[in-house]
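Take a look at the following structure, please.
With one protein chain held back, the other chains of the complex are shown just where they sit.
We just call them A, B and C in the order they show up, numbering each chain from 1.
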Amino acid sequence: MFIQLLFYGFVFPGLIFQILCAWVFEWLDRKLIARFQRRVGPRWFQPLADWIKLISKENILPKGSNELVLTILPILSFGAVLTAGMYVPVAGFNFFSFEGDLIVILFLLSIPTLAYYLAGIASIGIYSFLGGSRSILQFFSYEVPLLLALSGPAILAGSWSIQNIITSQLSKGPFIIFQPLGFILAVVGLIGKLKRDPLDIPKAKSEVVAGALTEYTGIRLAFWHLAMNVQAVLGIFLLINLYLSWSPMDIPLLSTLAFIIKFLGLVVMLSVISSVFSRLRIDQLADIGWRILVPLALLQLLVVIFMGF
Amino acid sequence: MEKITIPIGPQHPLLKEPLSLLIDIMGEKVTGGTLRLGYVHRGIEKLAQSRNYIQNVPLIERVCGICSQVHTTTYCYAVEKLLGIEIPARAQYIRALMCELERIHSHLLWLGILCKHIGLDTIFMHTWHDREMVLDIMEELSGGRVAHAANKIGGVRFDLDEDHGPMVISIINKLQGQIGKLRDMVMHEPTIKARTEGVAPLSQDDIRKFCVVGPVARASGVDVDFRRDDPLPPYDQLDFSVVTHTAGDAWARTIVRVEEIEVSMKLCAQILQDIPDGPIEVRASRRVPAGQVVVRAEAPRGEVVYYLRSDGSDSPARLKIRTPSLTALSILPKQLSEIQVADIPVVVAGVDLCIACADR
Amino acid sequence: MRNIFKKLKIFTAIIDAFRNEPETIAYPREPLVLPKGHRGNILMLNPEQCSGCGLCVRDCPANALELIKDTRTKFRLDYYPARCAYCGQCVESCRNQAISHANNLADPTSNPDGSVIVLKDTLEKENEKDS
Partner (left out) sequence: MVQDIITDIESETGNDCQKIDSILNEQVLQISGEDLRQVVEMLKQKHEFHHLSAITAQILENDSDYVELLYHFWKGFGFTLLLRLKKENPVIDSIIDHIPGSDFYEREVAEMYGVKFNFRDGIPPLLLPDDWVDGPPMLTEKKA
């Protein structure tokens, strides 16, 4: 039993699996974007090489910054996303399901954003401060439509457990058919959560250098990057589970294959989106978030509620 | 809300060259800014006085890393004017061809940088790929990508042979297709327009007051182009249009520059069609007779002014260089107010700064 | 409708880019093809043509050439690649076409011969004869 728990925690679906997925995601993303830009792109081991390079670098913090807080924050966010990863079902494998785990996961996945904000405040750099305050502004713009959109599948399935939502989809069909709008809103929210192009306002290079992570170096930065990438992978897993969880036959191998294909499809989608749109301004994002995304999410929710009857 | 001053530069991802901007912000609003130059001041004007006229040609080429050809063209023209010689027509056409190619690559570079700063790396990479085709032509012709070393006093260093003309024409035709695609991408991509339209508009009056030149002035409706208004040969024999726009904001600057690329491509084809046969250089004496001359030319960023005084020896007594970026910089603090922090890249990239030019 | 199609231009552009081969090369692993006229390191292909007149030294804007002259025929022409700006002025100034550019990617720091390349040396030979 203890060995089994260790296996869950450290191998699958825990630490090693999630880190591997994160690196695969990072490589795929970088390679795809490079190819869209007519570049060759990195080789397959580049994310690992970058990570090793980062942890071997000197670990500097500027004088006067709060070392303890700045060290805890990346570990905290990495831990939060790893914990969330334990509850997200992967290709039908699910070990710790309970009623309401969707809410717990969403809560855990918003910890990195708050940690990012705190990192901005705790660093003494001016760019860090701007990046941190921008990240919290952005948080208010995307989080509400994201939560509203993600509650759609839960209401349709009549349960806040991801496992129940998946089983409900197996009989009803994938929820993307019933709520395409909700899926789009969830993707937009996910992009905002991951601070990817075109919603990379908190870390816009030409404005605030690297946002809240400007003063970070070495192993702390390496853990931030890892946390961000694991978060991206979990977000994609969540979208697959909530909207696309359906396969024609109930064969484990086939469903695993289908899961991988869906994962790749979503990665391609995120890469395409990040390479065709330019970054929005923070006021434009707030405008779009509250005037367009939230009403659309409410509309979708209404449709879902009427469908439930 | 608290007023904060954010330093942009001398080292910042926004700037490719060192420039110090101190920008006052309140929340996300920019209230004002000051700037400071001199981080790449190389003292070229002083240096030029201690070198002979021939040594100065490669030196002048290094005033700017992008518009190097137009600087040497202007300098050589000034020296030739003092020497009282006129270079052969073929050499003039080759100089003009290089200048126009340079204008295309400079504007493409600018477009890429703007797109990169607003977070659209795809168009950045695509424009720079197209720019690379222009640089390939220039390297094939002259031997250098940006330091062409094409001009010498009394003519040009290389001649176009029979393969070069068709090669340039075929690449230009290919480029024309690419630029068409690029134009559609830039003009119809909704987010570029959303980011640049209405940002930091300059009125005609501002342009006149601050003596601004080049695409920035033309985007505000000031119809000035030194290729047409005060032409160095052979521009007086070439037929081209001057692109202007009235809005004066960053979006108008984008349109003006994209259309100027197309004008320049047509000019290249025209030059290759009209180019006369003949020699490419005349003998120039090493000693330049005493005299003073002022030469103006249109660089990709606007008017360059060269004042040259010779005292009869083989090195200039005074060489004054006024580059277009200096005027663009003088109006930058005015533009950096009443905008958002996110607009700073658009404004700073939009005026097309070349700090090395401005510092000299 | 046409307008929407134009808005999708960037999608078609990235799909085209994805379908075609990348335009960049993985540089150290794949060789770089330089255009014909690229100006690389300074070479002296025809040392017998060099008369030691010193025109190249006088016109060099970067002081990358040095002429140590003993008599009219005894001289040594040194070339400092790290100072060189690869402007080609010496090639242009030379009346005997003795100097030319190599068509390589100039890398002054990796020169195996140290910081000085001796382009032509008639000093030592004469000295050897004397001794």
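Convention: contacts are C-beta pairs under 8 Å (C-beta built on N, C-alpha and C of every residue); 3 or more make two chains touch, one makes a residue touch a chain.
Since the structure is predicted, the reported quantities are computational estimates derived from the model, not experimental observations.
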{"item": "Chains in view that touch the one left out, judged over the entire complex", "value": "B"}
{"item": "Omitted-chain contact residue, chosen from B:3, B:46 or B:286", "value": "B:46"}
{"item": "Identified contact with the non-displayed chain, of B:164, B:266 or B:318", "value": "B:318"}
{"item": "Chain B residues touching the omitted chain (full complex)", "value": "36-38, 41, 43, 45-47, 49-50, 81-82, 208-213, 224, 229-230, 291-296, 303, 305, 307, 309, 311, 317-318, 320, 322, 326-327, 329-331, 359"}
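As a convention for this text, only the chains that are shown with their structure count from here on.
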{"item": "Most widely separated chain from chain C, with each centre as the mean of CA atoms", "value": "A"}
{"item": "Centroid spacing, where centroids are CA-atom means, of chain A and chain C in whole angstrom", "value": "51"}
{"item": "Centre-of-Cα separation between chain B and chain A, whole angstrom", "value": "44"}
{"item": "Separation of mean Cα positions, chain C and chain B [Å, integer]", "value": "26"}
{"item": "Residues of chain B touching at least two other chains", "value": "122, 126, 129, 189"}
{"item": "Residues of chain A engaged with two or more neighbouring chains", "value": "36-39, 275-276"}
{"item": "Interface residues, chain C side, partner chain B - complex", "value": "3, 6-7, 9-10, 13-14, 17, 23, 35-39, 58-62, 85-89, 92-93, 101"}
{"item": "Residues of chain B touching chain C in the complex", "value": "51-52, 54-59, 61-62, 122-123, 126, 129, 132, 136, 139-144, 147, 149, 152, 157-158, 181, 184-185, 187-190"}
{"item": "Of all residues in chain A, those that touch chain B in their complex", "value": "33, 36-39, 126-127, 129-130, 197-198, 200-201, 204-209, 275-284"}
